[in-house]
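Note that this complex is displayed minus one protein chain, with the remaining chains in position.
Moving on, here comes subunit A:
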Amino acid sequence: MTAQPLLEVENLRIDLAVGGKRFPAVQDISFTIDRGETMGLVGESGCGKSITSLALIGLLRDPLMIGGGTIRFDGREIQNLSASEMRKLRGNRISMIFQEPMTALNPLSPVGRQIAEMFVLHKGTSWKEAERLAVEALASVRVPAPERRIKDYPHQLSGGMRQRVMIAIALACSPDLLLADEPTTALDVTVQAEILDLIRELSAAKGTAVLMISHDLGLIANMCRRVGVMYAGKLVEERTAEDVFRSPSHPYTSGLVASLPLLGARARHGRQRLKEISGVVPPVSAFPTGCRFNPRCYAATERCRAEDPAATALGNDGFVRCHYHE
């Protein structure tokens, strides 16, 4: 029982249906998250991180849909659960924080009410009791004067405060799994650190596992033990954060690591151009054959263009999807 991971994703495929055709936007995604663990998922915009997390919480909307594979949560397959069964999990045992705190809260509803809904929905409390719990929840995310703040509307709060409210909502029912989709991307750098600390601290206190999604490798390395790197809908590398940083195996991961700006680098090495990975993520309808990274890869060969690399196991439970991994 203890050995069973909280979340097991196997060969997940997410299809994009356009004009009667189905394109696999996300493919061959397999990973597991243990109870209380924080895992990271990195990749450029458009690589399928967000829709993967939406699939996990059952919120994919047309034209996106799960095309295959299994999602096992706490030993139970949830990818085909009925809408009402899924609703019992959603918010209660799996919850989510979104990228945009500006638009993710209802502008016409006081924030206290938006937190209180969680207790009414999943704990069956009265509104009055829920409001009292909302004050506590708001206090737990360190919003000052919570008993006054619950009456505020989202537009009266700063971006950081709103994201705190989002965290209070997401963690209200002490879920087993929190999906954090770029939770700090829209915030000031100084606020970012506070929000990340808050997520780390509260999830540890509640024993909540976190899937942290970001395009920011530095943030992920800071927060997570293990990291999955996504490119064009596929998981190209999955290893411990340390290994990813120290010895990235996939050329794409190396590119990501190399493109991180280093504080003080200019003073030491003089003015240099930041490293970049040339090109862009291809659209779903135009994924290349073979390795999906081959058009942008500095080391691509004929084999890369013809043959899709399988996952190769690395030490420390990691794997990489490259014919010529380093």
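Criterion: a residue touches a chain if its C-beta (ideal position, glycine included) is under 8 Å from a C-beta of that chain, and two chains touch if they have at least 3 such contacts; residues count from 1.
We adopt the following convention: contacts and distances are computed from a predicted model.
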{"item": "Per UniProt, the name of the complex member that is left out, chosen from \"Glutathione transport system permease protein GsiC\", \"Glutamyl-tRNA(Gln) amidotransferase subunit A\", \"Formate dehydrogenase beta subunit\" or \"Cytochrome c oxidase subunit 1\"", "value": "\"Glutathione transport system permease protein GsiC\""}
{"item": "Options A:I33, A:M96 or A:V229, residue touching the unrepresented chain", "value": "A:M96"}
{"item": "Selected residue (touches chain absent from view) among A:G20, A:P107 or A:G315", "value": "A:P107"}
{"item": "Residue ranges of subunit A at the interface with the undisplayed chain", "value": "57, 59, 84, 86-92, 95-96, 98, 100, 103-109, 117-118, 121-122, 153, 155-156, 166, 169"}
